[in-house]
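Working notes for the structure below.
As you look at this complex, bear in mind that one protein chain is not there, while each of the others sits in place.
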Amino acid sequence: MAGLAWLIPLLPLASWLYIGLPSHRASTRYDRVGIGAVGIAFLLSLGVLWDVIRGGSAAASFTWAVHGSTAITIGYQVDGLTAVMLVVVTLVSLMVQVYSLGYMHGDRRYKRYYAVLSLFTFAMLGLVLADNLLLLYIFWELVGLSSYLLIGHWFEDPANVRAANKAFLTTRAGDVAMFIGIMILFSQTGTFAFGELGELAQAGAISAQALALGAILLFAGAVGKSAQFPLHVWLPDAMAGPTPVSALIHAATMVAAGVYLVGRAYPVFAASPEAMQVVAWIGGITAIFAATMALVQADIKKVLAYSTVSQLGYMMLGLGLGGYTAGLFHLITHAFFKALLFLGSGSVIHATGTQDMHQMGGLIRKMPITGWTWIIGSAALAGIPPLAGFWSKDEILLTAYYANPTLFWIGVVAAAMTAFYITRATWLTFFGAPRDAERYAQVQESPRVMTVPLVILAVLAATVGFLGAPPLGAPFAQLVHFGEVHHLEMTSVVTWGVTAAWVLGVLVALAIYAGGWISRQRIISGLRPVYTLLKNRYYIDDAYDYLFVKGSIGLAYVVGWLDRVVVDGIVNGVAAITRWFADATGLFDREVVDGAVNGVADGVSVGSQAFRRLQSGLVQSYILAMAVTVVLGLAIFVIGG
Amino acid sequence: MVPLPYVLGLAALLFSLGLYGVLTQRNAVRILMAIELMLNSVNLNLVGFARYLEPDRPGGQLFAIFVMTVAAAEVAVALAIILVIAHRRDDVDIDKINLLKW
Amino acid sequence: MSLDLISFIVLGIITLVSGYLVVASANLMHAALFLGLSFVGVAGIYLVLGAEFLAAAQILIYVGAITTLIVFGIMVSNLQDLKAGGRGVWARVVRNLASFRRGLVPLVAAAGFAILMLVIYRQSLWPAEAPPASGSNLATVGRLLFTEYVVPFEIASVILLAAVLGAVALSRRDDQPPAGSTGQAAPAAERKEGR
Partner (left out) sequence: MAVTGMNFTLLLPELILVATGILLVLLDLFTEQKRVLVYAGLAGVLASLLALIPGFGTTASIWADMIQVDSLAGFFKIVFLAVTALALLVSLEYVERRQIQAGEFYALLIFATVGMFLMASSLNLLVIYLGLELVAIASYALVGLLKQDGRSVEASIKYLLVSSATSAVFLFGISLVYGTTGSLALPQIAQALAAGAASQPVLFAGMLFLLAGLAFKVAAFPFHMWAPDTYEGSPTPISAFLITGAEAAGFAALLRVFLVGLPGLADAWTTIFAALSVLTMTYGNVTAISQTKIKRLMAYSAIAQAGYVLVGLAVATGQGTAAMLYYLLVYAFMTVGAFAVIILVANSGAGEEISDFRGLSQRSPFFAWALVIYFLSLIGIPPTAGFFGKLNLFSAAIAADMTWLAVVMVINSVISAPYYFKVIRTMFLEEAAEAEPVRAPASLTWATAITLVVTILLGLVPDQVYSWVRLVAGAL
C-alpha cells in the first residue's frame, strides 16, 4: 500500500484539471468530483498509514537533471511522519470540502472554489511526500499560490484583495530567504535530498557557519509560511477568505507546513545548535505574543487566527528544544481541533451573518451541535485533560522544562492565556444572553453537511490525543521519532504548572464574562414577571409598583454602575495591560514590520518611476546614452592605461 | 604613401562628426545623412587597413563594398518610413515623434 | 612630401569640411549635396590608397544611388528644414549649446570619441611601410567577390531583396485606408497643398 502513496496527490490534481481548466457548461457536479477525489485519497492514506504502522515504508526517486557532476533527483518517501500527515491532510480536506457544500452553497465562483481547493490539496500532499528540498519548495510555492487565490476569493471587496496580496508577499519574503538557504545547503553538499542532507549534516560534512546560515535561512521560509514572529502579520488578515479555507489552509495544513519543514529537515537543524536556538526562541516569542493579542479580539475568526499563530509557536518551541515528537504531535492534534474550531466559527458566522462576538451570545440553545463540538474543540485547545491538546502541549512543556526553564515559563503563561481567550470566546458566543435579538431570532442550526464534519472532527479532537499519551505507551512516538524513542519523566512542577495554567485561565474568564450573568438586562428580565404579576393581581400595589419599578430601575442603575465601574474596571484593568501590550506589539507590527515591507516596496516603486522617466521617448537621448557609455568606457581604458 | 595613422585619424574625425550630427539634428533625414558619414568613416578605416595588411587579398575593401550595399538598402527602407511619417504630418521632426515613451 | 600625401590631405579637408556642412548647413537640400561632395572626397582617398574598384563603387553607390535617393526623398515629400531662421552657423551653435540634450553633452561625446581614438592610435604600433601591391586591384577584388566572397555576395542580394520588399510594403498606399487614419492624414495633405 505504501508503494501507492505517489497516487495520493495525483487524485486531487486530476480533480483540479477536470474542474478548473475547460470552460465547460454550468453544472454543479464539480463539488462531487473534488470530494470524491479527496475521499479516495483519504482511504489510500489510511492504507498507507496502516502499512507504515506494520513497519512498511516506501521511497522512490528518479534523476531529474544532471548538473555537472551532481545529479538532482526527485521522488517521494513514506515514513511515519509522512503517513500521519497524509491522513491529516486528506481528512481535513475531505471534511472541509463536505462542509463547503453547505457553507459555499450558491456562491458565484463555486466551481472555481472547488477547483482551487483541489489544487491546494494536491500541492499540500505533494509537499508532504516530497523527498527533497527542491520538490518541497515547488509545492511550497504552489500552496502559497492557491492560498493567495482562496484568500482573494471574494475579490469584490478590495480589502480581501489587499489581504491576499499581503499574505502572498509576506510569505514570499520568507520564501526568498528559504530559497537562498536551500541553495547554500545545495552548494555545500550537492544534493537536495533530505536523507543525504541529513546524513551529511549529522556527519559534520558541512562547515558550521554554512550549516547554521543555511538552516536559519531555511527556517525563515518556515517563519513566513507558519506565520511566526515577525512575519505573522498576514495570517489574521488572511481571515478575509471563506471560513472553510481558513480551517483547511490557515489552521490545519498550509501554515503547519513550516513546522513540517523543520521536522522534515530536522537532522540539519539538530546539527546546528545556533539554528535550534533560533527556532526555539522564535517559537516561544510567537507563542506568548500572539496569545496576548488573541485576548482582546472581538472578531471570532481573529481570535482563532491569533490562536493559531500562538499554537504554531508552541510547535516551533518544541522542535527547537529537541522535542521532535512533541512538536509534531502538537501539529497533528492542533490540525484537528483548530480545524474544528474554524468550521464551528464558520457555522456560527453562517447562522448569524456576523463575525463580531459582541453581537452573539446564547447560541448554544439554537445551535447545539455547533455549540457542543465547539466546546470540545476549545477544551482541547485550552489543554483540558484528557482531550487532544492536553497531551501534546504537555509534552512540549515537559521538553521545555528540561531544556530551557525560561521558555518553559513563557509556555505556561501562554497556556493560561490560551485557556482564557478561548473560554471568553466560547462564553461570548454560545452562552449568556443573546446580545443581538434580531440576529438571534433568525439563527438556526446549520445543515447536516456542515454539522457532520463538525462531529467527526470533535470526536477526533477528543480522542486523538491518546495516541501520544504516555500511559498508553505513546504509539505516536513509536511511529514518529528522531533518533531513539526517548521518554521524559513527568514531574510534578510541570503537571501542576500546566494544570494551574488552564484552570486559572478558564476561571478568570468565567469570573469576568459570567459576570454578565448578573448584568442589568438579566435582572430586569428576571424581575419583570414579578412586577407584572403584582400590577395585575393587586390594584392597591401602586406603591409596590412604584417601588419596584423605581427600585428595579434604581437597582438596575446601581448594578449597571457596578457593572460598568467595578466589573468593567477589573476587566479593563486586566485588558488595559494586555491591550497596552497588544497595542505596543500591534504598533510594532504596523510601524516596523509593515513599515519595513512597505518601505522596501515604496523604494522600489519610486525607483521604478524614476527609471521609467529615463525613457523619454526621444530617440536621440537613447543614442546619446549609448554614445556616452561607449566614450566613457574608452576614457576609463585610456586613463586606466 | 600615406601613413596609416593619418587615414585612421581622418576616419575618427569623420566618425565623430557623424556622431555629433546624429545626436544633434532634429530632422530625421539629416540624421540619416550623418549616419552615412559614420559608415564612410568605417570604410576609410577598412580600406586603409587593407592597404597596409593585405594589398593582394584586400578583405577590408570587400567588406567596404558590402557596407555600401547594406547602406543603400538601409537608406531605401529609412526613406520609405520617413515618407510614411511625412505623409501623416508636415515634418519629420524627431522630437515630435514621441508617442511611445515611459 | 609625396604627391600621395598632398592629395590625401586636400581630399581629407574636402571630406571633413563638407561633412561638417552636412551637419551645419541651413538648407536640407544643401546638406544633401554636401553629403555627395563628402562622398566624392572619400572616393578620392580610396584612389590614393590604391582601391580603384572601391572608388568606382563609392561613386556609383554612394554618390549615384544614396545621395540621389535622399535628394529624391526630400523633394517627393516636400520636406522643409526644421531650423527656424537659419541666421548663421554660430548663432545656431550657441543656441544649441544652451540645450542640454543637444548641447554640450553630444559635443563632449563626439569630440571625446575623436580625441580618445587619436590617443589610442598614438599608443598603438602601426606598420611603417605598406607592402607593394601587385597586379590590378580591379581584377583582384572582382575575382574575390565571386570566389571567396560569393556567399556574402548572395547574402547581400537577399538583403537588397528584403529592403525592396520592405520599402514597397511601407510606401504602398492602401486602397482603402482604414477609418482611423484618414482623420489624421487629411489635414496634413491640405496644409501641403495650401503652401
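Order as written gives the chain letters A, B and C; numbering starts at 1 within each chain.
The working rule: a contact is a pair of C-beta atoms (placed from the backbone, for glycine too) under 8 Å apart; a residue touches a chain by one contact, two chains touch by 3 or more.
Since this is a predicted model, take the numbers as computed values, not measurements.
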item	value
Chains on display which the left-out chain touches in the complete complex	A, B, C
Option from C:3, C:128 or C:158 whose C-beta touches the chain left out	C:158
Absent-chain interface as seen on chain B, which is shown	8, 15, 18-19, 22, 28, 31-32, 35, 38-39, 41-42, 45-46, 48-49, 53-54, 59-60, 62-63, 66-67, 70, 73-74, 77-78, 80-82, 84-85, 88, 94, 97-101
Missing-chain contacts mapped onto chain A	20-23, 63-68, 112, 134, 137-138, 141, 149, 152, 155-156, 161, 164-165, 168-169, 172, 176, 179-180, 183, 187, 601, 604-605, 607-609, 611-612, 614-615, 617, 619, 621-623, 625-626, 629-630, 633-634, 637-638
Where the unshown chain meets chain C, residue by residue	116-117, 120-121, 123-125, 143, 147-152, 155-156, 158-159, 161-163, 165-170, 172, 174, 177-178, 180-181, 184
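Simple rule for what comes next: only the chains that are shown with their structure count from here on.
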item	value
Chain B and chain C, separation of their C-alpha mean positions in angstrom	5
Of all residues in chain A, the ones touching two or more other chains	618, 620, 624, 627
Residues within chain C bordering two or more other chains	102, 106, 109-110, 113, 117
Touching residues (chain side chain B, partner chain C) in the complex	1-10, 12-21, 23-27, 29-30, 32-34, 36-37, 40, 43-44, 47-48, 50-53, 55-58, 61-62, 64-66, 68-77, 79-84, 86-93
Chain B-touching residues of chain C, taken from the complex the two chains share	2, 4-5, 8, 12, 15-16, 19-20, 22-23, 28, 31-32, 35, 38-39, 42, 45-46, 48-51, 53-54, 57-58, 61-62, 65-66, 69-70, 73-74, 76-83, 96, 102, 106-107, 109-111, 113-114, 117-118, 121-122, 126-135, 137, 140-141, 144-145, 149, 152, 156, 159-160, 162-164, 166-168, 170-171, 181, 184-185, 188-189, 191-192
Residues on chain A engaged by chain C in the complex (per definition of touch)	618, 620-621, 624, 627-628, 630-631, 634-635, 638
